[in-house]
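Quick notes on the structure that follows.
With one protein chain held back, the other chains of the complex are shown just where they sit.
Take a look at chain A:
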Amino acid sequence: MQLFPCPFCGPRSESEFHFGGEAGNRRPEGFRAVTDGEWAAYLHERDNRRGPASEIWMHMTCGEVFRMERDTVHHGAVRSFALIEGGGDDGLAH
């Protein structure tokens, strides 16, 4: 059981969180212009990176959606960012 830092609630048990995908998977906008390939990449292609990862999580108990830096090897949860406080500035979520 890991401890994740919710930007709103502080460290909480992993079971309270829901995985929202890799950060930076930007949603291709303009449905007329987006190619099949771009859309398929957005829907299905994931880096599934070994080691440091940047991910979107939702804290189900308070509803906060945020970005977390986490290591997929040693499970260190480095830090998290609220989306409204710049966490979303680098094209993080959808």
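Simple rule for what comes next: a contact is a pair of C-beta atoms (placed from the backbone, for glycine too) under 8 Å apart; a residue touches a chain by one contact, two chains touch by 3 or more; residues count from 1.
Here, contacts and distances are computed from a predicted model.
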Per UniProt record, name of the chain withheld from view ["2Fe-2S iron-sulfur cluster-binding protein", "Pyruvate dehydrogenase E1 component beta subunit", "Transporter" or "Potassium-transporting ATPase KdpC subunit"]
"2Fe-2S iron-sulfur cluster-binding protein"
List every residue of chain A that touches the chain not included in the displayed model.
1-3, 14, 18, 20, 27-31, 34, 36, 39, 42-43, 56, 58, 60, 63-65, 74-75, 77, 83-84, 88, 93-94
